[in-house]
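With one protein chain withheld, the remaining protein chains of the complex are depicted in position.
Note that the chains take the letters A, B and C in the order they are written out, and that residue 1 is the start of every chain.
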Amino acid sequence: VTRVHVWGASGYAAAEAIRLLSRHPVVELGALESRSHAGEPVGDHFAQLRNVPRCFDGPGSVLSSLAPGDVVVTAGNAGESAQLIPPALARGARAIDLSADYRLDPAAAYGLPEWNRAHIADAALVANPGCYPTAAALSLLPLASLGRVRTIVIDAKSGVSGAGRTPRVDTLFAEVSGDVRPYGLDGHRHQPEIEHTLQLAGIDASVVFTPHVVPIVRGMLVDAYAVFGQAVDAERVRDVFDRAYEGSPFVRVLGAGRVPSVPSVVGTNEAELYVDVRDEVVRVVCAIDNLGKGAAGQAVQNLNVMLGLAEVTGLDARAVLS
Amino acid sequence: VTRVHVWGASGYAAAEAIRLLSRHPVVELGALESRSHAGEPVGDHFAQLRNVPRCFDGPGSVLSSLAPGDVVVTAGNAGESAQLIPPALARGARAIDLSADYRLDPAAAYGLPEWNRAHIADAALVANPGCYPTAAALSLLPLASLGRVRTIVIDAKSGVSGAGRTPRVDTLFAEVSGDVRPYGLDGHRHQPEIEHTLQLAGIDASVVFTPHVVPIVRGMLVDAYAVFGQAVDAERVRDVFDRAYEGSPFVRVLGAGRVPSVPSVVGTNEAELYVDVRDEVVRVVCAIDNLGKGAAGQAVQNLNVMLGLAEVTGLDARAVLS
Amino acid sequence: VTRVHVWGASGYAAAEAIRLLSRHPVVELGALESRSHAGEPVGDHFAQLRNVPRCFDGPGSVLSSLAPGDVVVTAGNAGESAQLIPPALARGARAIDLSADYRLDPAAAYGLPEWNRAHIADAALVANPGCYPTAAALSLLPLASLGRVRTIVIDAKSGVSGAGRTPRVDTLFAEVSGDVRPYGLDGHRHQPEIEHTLQLAGIDASVVFTPHVVPIVRGMLVDAYAVFGQAVDAERVRDVFDRAYEGSPFVRVLGAGRVPSVPSVVGTNEAELYVDVRDEVVRVVCAIDNLGKGAAGQAVQNLNVMLGLAEVTGLDARAVLS
Partner (left out) sequence: VTRVHVWGASGYAAAEAIRLLSRHPVVELGALESRSHAGEPVGDHFAQLRNVPRCFDGPGSVLSSLAPGDVVVTAGNAGESAQLIPPALARGARAIDLSADYRLDPAAAYGLPEWNRAHIADAALVANPGCYPTAAALSLLPLASLGRVRTIVIDAKSGVSGAGRTPRVDTLFAEVSGDVRPYGLDGHRHQPEIEHTLQLAGIDASVVFTPHVVPIVRGMLVDAYAVFGQAVDAERVRDVFDRAYEGSPFVRVLGAGRVPSVPSVVGTNEAELYVDVRDEVVRVVCAIDNLGKGAAGQAVQNLNVMLGLAEVTGLDARAVLS
């Protein structure tokens, strides 16, 4: 039994990781380190985890309980992972980092299994992608073989849990309700990760990225528009998507007449993709759970790949009927 | 392996039953009979069930495929269960009825396992309680031993999925959003069931019941106020609740400083109870999922009792972090 | 033209006061003092006030610009009004205090015009009632003439704007959405005000008060259950309500078959009341806007009474169709 520790355990993604790991059939929950909630019952902070009979552990608990072969899931603020991960690796553990610290770092495997399984399997350190980059990459990487993309427009709509649990005026119920709010118009922190991932795949287009907060808690929908310099063949596009994801259990490329549904993926590690072509534009619509495939679900998928387990292990829950 | 059929499979409770049964480790999904959706993929009607590889079956499919020992979960409109259940029982099947048809009928076991396990275990026909009566009974039945209750006020707040999936103006998003709407002030169809259940336990008080629709999809909170004729001892009240539910895995009687949380029970079969005393009034607050403990979850719990399984079989999912 | 200043102008109630006063046909907006937002455009903090061409004024601006005959609306935190109001009164201004500081103080007129018009008209200082006490008083004060009330249960459901705009985890969208949350079970700060008001009217019953936060931004529904010691005559109850509010333009006592609607009062100063009788229990359901009749709307109504204007002046907006 592999022990999996969670570090920086007070946010939404960490709580989702605890939920998934506490029901994972193979691994065992290790330390749940939280600076702010040390010693307090997990269920006092996350009502949905009331039946997890654990308290948060205090500072230093992950490192002190770590054994070779353990895995650490790190979910701290920017810059914090760099404090924990090197000593953890030095003790023979492996790490999956939910923060952005290592996403552009060649020393880490980029944790998008659909496009990087082999590296993840052997990696000591996996950089779990951001939620927007996950949806963007699943939507756009199949296009690399179709010719030169001139411009890419990514118009994304995210649930507010993506903004974290630290209280702010702009994430209060009274501010989010009734609004559809564009943000980061001057540049979102995920844009370099999106562009980096596209470039690795050979897509070197100008990217216009507009994220929005919508009044839902979880889940996101990303509409990606790839403007080619010439008309694109719809069947060929369809074909590259089908082939790209035929061995990927979590990605559903939808058939005609079906559109991605955010509620169909919330609480799961699934992604739904719709693709069509309008003259020179390939339009791809992708639904994922920002805390699932966009964070903790993908972390568990990466964990499964790292441990040589079936990717769906512990990730087979149905979405909860609204 | 016991086969479980679902009849009247086009509503929210039936869909939740399909979700739970499709992941149940012991039973196997039988026919999914729906008059309106026959032949269509389940996932076309319920996005959250897109990964259930099944179509709805047509009229007559349950009866024609029924074998002795099978179980039928019936979820039709008022009066419809009486068409299906007698012939199903005649063929040696057992039935769990989600409708109100048999709830006051002594020929059926009342399917509230916390108070009626023994009868359910042996029953051929179990009448699954309504959502409001479930929360009311869990909140009030422990009080029977405390003396005469003069008046009971039940102020309930329900998610709108309780109103069903047949389109109506008053359940449109644009009508429910922003509202907290009392209804059924002239008499709600659940009131006789509530009174009947209380009387069986020996509580013969006047009941004032005010249900409300609140802008949530699932889950309900029920505040019950039992007005006694004299002051009540808080410790004794606490004690009767603890004893009433000590062997019940789904009921959490909360300790001091904790209050019931709807998100903590949505997607589960759990109930959370808070109890305190104000002079002559015992106040009990109960959170359940109207589609879980208030419908499909309780049906699966009843199924487990009927099959001699542990009550939590197939019902151990964590609530999904909002 | 009377000038009206707003002090402590950074919360929801103050912003609503600014909205109403900026369109009031008789008075003129004076200083808008805010410690935290001094110098910044009002519309940068409240999107709905983007077309109010004003900036917040800095500390001391109200007192320094105050002239005899001006009115100050104070909306600070607990204890802050006592700093500003005495010097303001000393300079010949009148004050309407939205905080709880003066609500139990005999030196202030209790600002519930339906029950206290005469005192308000002449008062130098009006204590604007809390939102829960407003709804409770409108619901229960008419009962004073009907005999001894034994127990009163007040089960209230409030929009989250009532919790203020200071960021907290429990008012985040991700925490409020999907929940119906009881709070203050150990005693809410409004309970003494409710009891005090009832006692002034001669109603000396035990009060059980359960407030809840529901996932709406504005508006509240209060269900009040008055348990009498004997059966109550429904027609007589109806009659006392009709008479109590026949000269009150903002209170609608609903006829048979109609129930109070939160969306019908949001954005207005209106209150809707439903009354019926169940044996020994009088049930009253009241809908108000917690920021309207429960705060800023009532403050403007009090202002109108103080200035000898028609009560509806500047308060005749229709609710906005949701």
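Keep in mind that, in the parts below, a residue touches a chain if its C-beta (ideal position, glycine included) is under 8 Å from a C-beta of that chain, and two chains touch if they have at least 3 such contacts.
Treat the numbers as computed from the prediction; the structure is a model and nothing was measured.
Participant: Just name the one of A:Tyr110, A:Tyr132 or A:Tyr225 that touches the chain not displayed here.
Facilitator: Residue touching the absent chain, from the options given: A:Tyr225.
Participant: Among the options C:Ala9, C:Ala31 or C:Leu49, which residue touches the chain absent from this view?
Facilitator: Touching the chain that is not displayed is residue C:Leu49.
Participant: Write down which of A:Pro53, A:Gly69, A:Gly147 or A:Pro182 is the residue touching the left-out chain.
Facilitator: A:Pro182
Participant: Using the document's contact rule, name the residues of subunit C that touch the chain not shown here.
Facilitator: Against the missing chain, subunit C presents residues 12, 15-16, 19, 22-23, 43-44, 46-52, 161, 217-218, 252, 258, 261, 263-264, 266-267, 270, 272, 291, 316-322.
Participant: So that we can see where the missing chain sits, which residues of subunit A does it touch?
Facilitator: Its contact residues with the unshown chain are 150-151, 153, 155, 157, 174-175, 177-183, 185, 206, 208, 210, 212, 214-221, 223, 225, 227, 259-263, 266, 274, 276, 278-281, 283, 285, 322.
Participant: Give me the subunit B residues in contact with the hidden chain, please.
Facilitator: 12, 159-161, 165, 167-169, 171-178, 215-217
Here, only the chains that are shown with their structure count from here on.
Participant: Centroid from C-alpha atoms only, then distance subunit B to subunit C, rounded to Å. What do you get?
Facilitator: So the centroids are 38 Å from each other.
Participant: Could you put a whole-Å number on the gap between the CA centroids of subunit A and subunit C?
Facilitator: Their C-alpha centroids are separated by 45 Å.
Participant: What positions in subunit A touch 2 or more of the other chains?
Facilitator: Answer for subunit A, listing residues that touch two or more other chains: 12, 161, 217.
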